[in-house]
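Of the protein chains in this complex, all but one are displayed in their positions.
By letter and in written order, the chains are A, B and C; residue numbering begins at 1 in each of them.
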Amino acid sequence: MKPAHAHEHTLVDDINELTHQDPALCYQCGKCSAGCPIREFMDVAPNKVVRYVQLGLFDKALQSATIWLCAGCQTCSTRCPKSFELAAFMDALRELAQERGIEPSDQAVYKFHQAFLKQLRHHGRLYEMGLIRDFKLSTFKLMQDVDVAPAMLLKGKIGLFPHNIKNREAVRRIFKNVETIEKEEHS
Amino acid sequence: MKIGYFPGCSLGGTAKEFDISLRAVMKALGVELVEIDDWSCCGASSAHASSHLLAVSLPARNLLLAGQQGLTEIVAPCAACYSRLVIAQHEVANDAGLKAKVERAIESPLPAGEIRILNVVQLFERIGPEKLQAAKRVDLAGLSIAAYYGCLLVRPHEITGFDDVEQPVIMDAILAATGARLVDWNFKTECCGGAHSISHKPIVTKLSKKILDDARQSGANVVAVACPMCHSNLDMRQVELRKEGGHQDLPVLYLTELLGLALGLGRKELGLDLHFVRLPEQAQTAPQENRA
Amino acid sequence: MKIGVYICYCGENIGRTVDCAAVAKACAELPGVVDSVDYKYMCSDPGQNIIKNAIREKGLQGVVVASCSPHMHEKTFRRACSDSGLNPFLCEIANLREHCSWVHEDVPAATRKAIDLVRMAVEKVKRNGELEPIRVPVTKRALVVGGGIAGIQAALDVANAGFEVVLVEKEPSIGGHMSQLSETFPTLDCSQCILTPRMVEVYQHPRIKLLSYSEVEKVEGFIGNFKVTIRRKARSVIEERCTGCGLCVQKCPTKKAPSEFEQGLAKRPAIYVPFPQAVPNKPVIDRNVCTHFRTGKCGICKKVCGRDAIDFEQQDQFVTEDIGAIIVATGYQLYSISKKPDDSAIKGYGEYGYGKYPDVIDGLQFERIASASGPSSGEIRRPSDQKEPKKVVFIQCVGSRDEAKGFTYCSKICCMYTAKHAMLYKHKVHDGEAYVFYMDIRAGGKMYEEFVRRAIEEDGVKYIRGRVSRIYPSGGKYIVKGEDTLAGEPIEIDADMVVLATAMIAQPNAQKLAQVLGVPYDGYGFYQEVHPKLRPVEVSTAGIFLAGACQSPKDIPEAVAMASAAASKALVLFGSDQLEREPTVAKVNEATCIGCFYCQKVCAYNAIEVKEIRDRKGNLVKTVASVNPGLCQGCGTCNATCPSKSIELLGYTDEQIFAEITALG
Partner (left out) sequence: MSESNWEPKIVAIVCNWCTYTGADLAGTSRMKYQPNVRIIKLPCTGRIDPVFILKAFERGADGVLVSGCHPGDCHYNAGNFHARRRWMLFRDLLDFVGIEPERLQFSWVSASEGRKWVDVINGVTDAVRARGPFTGYQAINKEFVAHE
């Protein structure tokens, strides 16, 4: 274990920028992990992810499946005695892991988000059929939900064709502009 | 009364009946919904997992459109959309640097005036229980409802300022107008894992089961929801739970559907036949079964 | 003028941020300064000698010491001056430590500021006058507010030293929270066994006047000379007549009021004695519950009383007492997890049910359940169904160390009493399981750590490091959701009963009483001592001392020690017949006073008197204001109010302050 030096720019500074809160706030009571609905499916307890960041063990934090499995329900943030926004912290770690090119430990969630954003970028709105198709193709979980999807289709709840918004260009430009701004900030 | 409407993607698809029932109930109550022209997805639940700026900019575009349309109050029935919209609004209001970046991303300054964003429960709070009471046609005495708020309606409390964050009661109070009994239960705000509905079905099935079991044990014969993701999880996952065996169906209805029934609207008008688990025809007005 | 300036490095405390040598050099150039010296520790003996010698050798007429806050060492340096024959009020302090070196980082800027501060002090001291201390008599009689263990101890100490004590208790009986406890850590002494004799001693003490069911209404005057008004709340029972036979209590038909003493776990009648060992053992009628007061009917108590001691007509009465010193020992209350109003800065615990689950109780309720005199006679029974709980979860730090709910501080005693609770439980329910959720174990104290280890090693209490996120009922049990942060494992326990170690917080009326007494308090409502280390029982208002948990959370040994300390401070005061007071009081210029008496209107101390000026033949020339220096507290409001500038606050005259401002540079 090699503690990070105070003056060099670390993941902690990036987290501070994105979330406006210092991970040092956390006093490791574990209430977040205690209340987390997804806790039993995680490889690393949420409080431990914060601990890794506090210790400067950034890779361990960024490589955990926990950051991807976090459902963003904010039970932790709501009950945290230090009012630490752990859900926002997890969002930040996901973003920073991607920025650093770290292979997401939970591919399913990652692929889902990718598929989701792709739909969004193309159509301006979520095209659910397209999302399921892309997600299945990328994860090879072809059979899952097969029984439910046709039922959805029959009920008319999932459209076969996408609903495009009129000004799809506007949404595409948002994606582009965000990428440009983020690139500028990192350089 | 006239109010802006941000349906969000789900209400055009998997949560079609939420849209159908909301429109029907609003019509019955004389409230005009003005849909935001050419609205786009708010980014939930994926944008915030990859870019904070994107997660704020996508809702911001919709706030911009609403502002251009002169709307000062909008309802976002989907809890996830509601959450993204209020968070985006809060963040740009409190972080000038972020605001500047967002305005660059959407290529326009944000509207200066305040736009009030309501979730569906707040919408009914706004309309007022008296109005609901006055329009009531059918007494739903046969129903024992477990009102399920889910995670995103009440949180983060500093931003939503809506109801009690641990023991919310406002949806219960609104549904009480139907004449149904509201049960006190444990998992009003427990997360169903909605974000993982597609990526990790077993997780969601397990969480949904826990929630449904507690609702039933607390004496409920129907669960009321105000979120499309909660609905698709709790309703659709019962298909798997049936296969696992030992499962007893528990209908899951949108808040708007229950209110619609009380207003005397037809099951079809409310999209009730679109659910996987059907509400039995007689359930709503049948005398309540004995509960121990 | 010959002024000496003495710059202290305070080791590195000032020297690190302020260039003290440069300050000394710059100050040597100031007009009137004949000596300017920097030294490592000015408050040390050699440091003080530099000043003393300079006063003698250079004939200084004023001294400025640039050092720490005047609240720290002003007295020290004034004494040094007076030792060498310079009037102590010709010494001024420039605060270079608390107001400069400790709060700034930039050395040149801090040094510039230091020079400014010294220059201001130099200009002021040039205009200081010689002042002589004022002497006032001391009333050798103490008031103790609060009759818990701290108040009892303080009252007994002062009374046993030979002085009179007035002990005021707001409840019908003294004893406080300690009387509710079952056993005490770390010895497991029975609480009432050790407390009751003290309560009786108070009652029988010839020099203690006990006013129970009473509250302090008003405090006037100042150290050695307080006048205190006390409200004696209407008891509806004439204490002098009542023998405490208890017949009225037995016969009262209304028996449904929740007992305060039993923490709501049992009921009491409308006329009641809080607990059997109460002192005084005289009942009181709860007028909100009593049938007679609600409907005008009943009156059984009055009929059965053989001594005619029941008085339905009784009104609150007010008594005034002359007091020399006040000891405040008003204690604490327990935080409740119930829902709080939306605008409150303090939140309840919705995730633990806001107090709606009957078997989720607090520490004092557990004390009553475990107490031999409690509602279940010391057998462990849970409130909902009176069954013996086989699995009990104890949760520490509920409300404490939880800034989201409103309290950042550690309540200090919960680690110990939770260990005690778990231990008592295991001693009484041998086949039971006890779990403790904790964040840290703070067991600093004689035999404390050993006590906690005993609970774990000998009694098999299972300690789990982590906060609990949720408690909810399920099938007659309570599901407690936690995480063992040491193992990194989620934990769910199906408990029969949950005991919350809720925070010790300030009394609900702490702020109001503080304003009556003139005692400062912190953001939580705890009373503020003058100095956390060196003056822990004094407050900034002279003559008032603190004891026990009104100052911050404390256990019994600490509260008792603090009470004895407060008592000894009162006794120090009572050791002299007269008291020296700071002579910084107002003074009237009779020649220019026009007798408008605006000063009298704004004076909070009635210190302005009317003085008639007569000529030699006795004819009235004019009436002017005159200050009673014994009453004047030196606030200076009169000075700022006077339209003809005829009243001055010595030590803070217009001339002195203008000089300071002019010297700003």
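Here is the rule we use: contacts are C-beta pairs under 8 Å (C-beta built on N, C-alpha and C of every residue); 3 or more make two chains touch, one makes a residue touch a chain.
Note that the coordinates shown come from a computational prediction; the quantities given were computed from them, not determined experimentally.
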Original post:
Considering the complete complex, which visible chains touch the unshown chain?
Top reply: C
Original post:
Among C:C8, C:M120 or C:L573, which residue is in touch with the absent chain?
Top reply: C:M120
Original post:
Among C:T541, C:S568, C:Q600 or C:N628, which one is in touch with the chain left out?
Top reply: C:T541
**OP:** Could you tell me which of C:W102, C:F312, C:Y409 or C:F597 touches the chain that is not displayed?
**Re:** C:W102
Subject >> chain C residues that touch the omitted chain in the full complex >> reply: 69-71, 95, 97-100, 102-106, 109-110, 112-113, 116-117, 120, 514-515, 518, 520-523, 528, 540-541, 584, 602, 604-605, 633-637, 639-641, 649, 652, 654, 657-658, 660-662, 664-665
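Going forward, only the chains that are shown with their structure count from here on.
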**OP:** For the pairs A-B and B-C, output the one whose chains share more C-beta pairs in contact.
**Re:** A-B
**OP:** With chain centres taken as the means of their Cα atoms, state the distance from chain B to chain C in Å.
**Re:** 51
Subject >> Whole-Å separation of chain centres (CA-atom averages), chain A against chain B >> reply: 22
Subject >> Residues within chain A bordering two or more other chains >> reply: 75
Subject >> Where chain B touches two or more other chains at once, by residue number >> reply: 165-166
Original post:
Tell me, which parts of chain C touch chain B in their complex?
Top reply: 339, 349-351, 353-354, 472-475
Original post:
Which of the residues in chain A come into contact with chain C in the complex?
Top reply: 27-36, 39-40, 44-45, 47-48, 75, 79-83
**OP:** Over in the complex, which chain B residues touch chain A? Could you list them?
**Re:** 9-10, 12-16, 38-41, 43, 45-55, 57-58, 61, 95, 101, 104-107, 151-152, 155-157, 165-166, 189-191, 193-196, 198-201, 203, 207, 236, 239, 273-274, 276
